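All protein chains but one are shown at their positions in the complex.
What follows is chain A.
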Amino acid sequence: MARGELSRGLWRAFDSLGALSRPQCQSPLRTSTPRRIQPSTTARCITTSTPRAVEPTSDKPEVLEKFTAAPEIEIELELELEDRPARKTGRSDADKKFRNDKSKLAKLRVVPASPSYFSAKPTFTDDVINLLALLRKVATLPTVTPAEAPKVAWKTIDQYRIMTNEPVKTQRFHKMLHLLRRLNCVHPSLMPQEVLDAMKRYKKDSQPGDIVPSPGVIDELGRAKGVGRRKTSSATAYVIEGEGEVLVNGKSLTEFFGRLHDRESAVWALKATQRLDKYNVFALVNGGGVTGQAEAITLAVAKALLVHEPALKPALRRAGCVTRDPRKVERKKPGHIKARKMPTWVKR
């Protein structure tokens, strides 16, 4: 059985070698490869430039640092691609030629595509070297402070590892991120295209600010709509220019909210921006409790108000009316009485 497996494996290897359609040694070796290689022969044609299948192949050539490799070897090879039919017909002829090739191949010095081929993480090393070269190039350009630089979501280390298929260490990766951040700090108006192209490789697919919500519209009746949520309540508020009248589910604010605090919460967006007497609000709210409903209305009114006056956003953010409060009821856990509460400890 073991023997059978071995032979099968050999056959598969042989087949795969025979099925190779494209030449595997590309740039450094400008010779055509022999088509038929006996599996028993030790001189196997091994590619030196690793095919980066995982990487997104870009049509542009990558920016690689210049290095000097050994000069190409001129080998006279009789075997040409056009001779293939002849090779098929005359077996002994082909064998002879192949032996001839083998002797020549033995003289070949295979040069890796990248100088960092013999390092443990060639892609990563290449990346770092390229970035360093790029940085050297753009080092003299004016910069902005990191806070002012465009916000970029860089790939996480895990994403980078998957991309390169190399066990990159966290610290090294962070050092590379420092380079990237420094490159990102080049003044945006003078940012060279090649830097942008180079940084693209390290950015996440979706960047912050990519998804821009569609801007709110004021409809033909002058209403701006906003939706807000809090806990399990959700509210829709329609804000119109007016005198400060507020209706919640068709009731007045006092009828709907017994507590003064809740009333103030509901119109807090308007009150904090001194707009309470400039707009009318009618809100529809459902779900949750009284406080949740009031605070859902806060958010809804703020969003609708932003449609009327987008410049109020910083003021509303300071008033705490822009961000949705993400807190919700924590789920109950098995073994607990509530989310965190444990049963009373009993000695026996």
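Things to note:
Everything below uses one rule, namely that a residue touches a chain if its C-beta (ideal position, glycine included) is under 8 Å from a C-beta of that chain, and two chains touch if they have at least 3 such contacts; residues count from 1.
Here, contacts and distances are computed from a predicted model.
Note on the omitted subunit: UniProt lists it as "Small ribosomal subunit protein mS29", one of the names in "Centromere protein O", "Polyglutamylase complex subunit TTLL1", "DNA-directed RNA polymerase III subunit RPC9" or "Small ribosomal subunit protein mS29". Only one of A:Asp205, A:Glu220 or A:Glu243 touches the absent chain when the whole complex is considered: A:Glu243. Only one of the listed residues, A:Lys97, A:Lys155, A:Arg230 or A:Arg263, touches the absent chain: A:Arg263. On the side of chain A, the interface with the absent chain consists of residues 243-246, 252-255, 260, 263-264, 267, 271, 274, 276-277, using the contact rule stated above.
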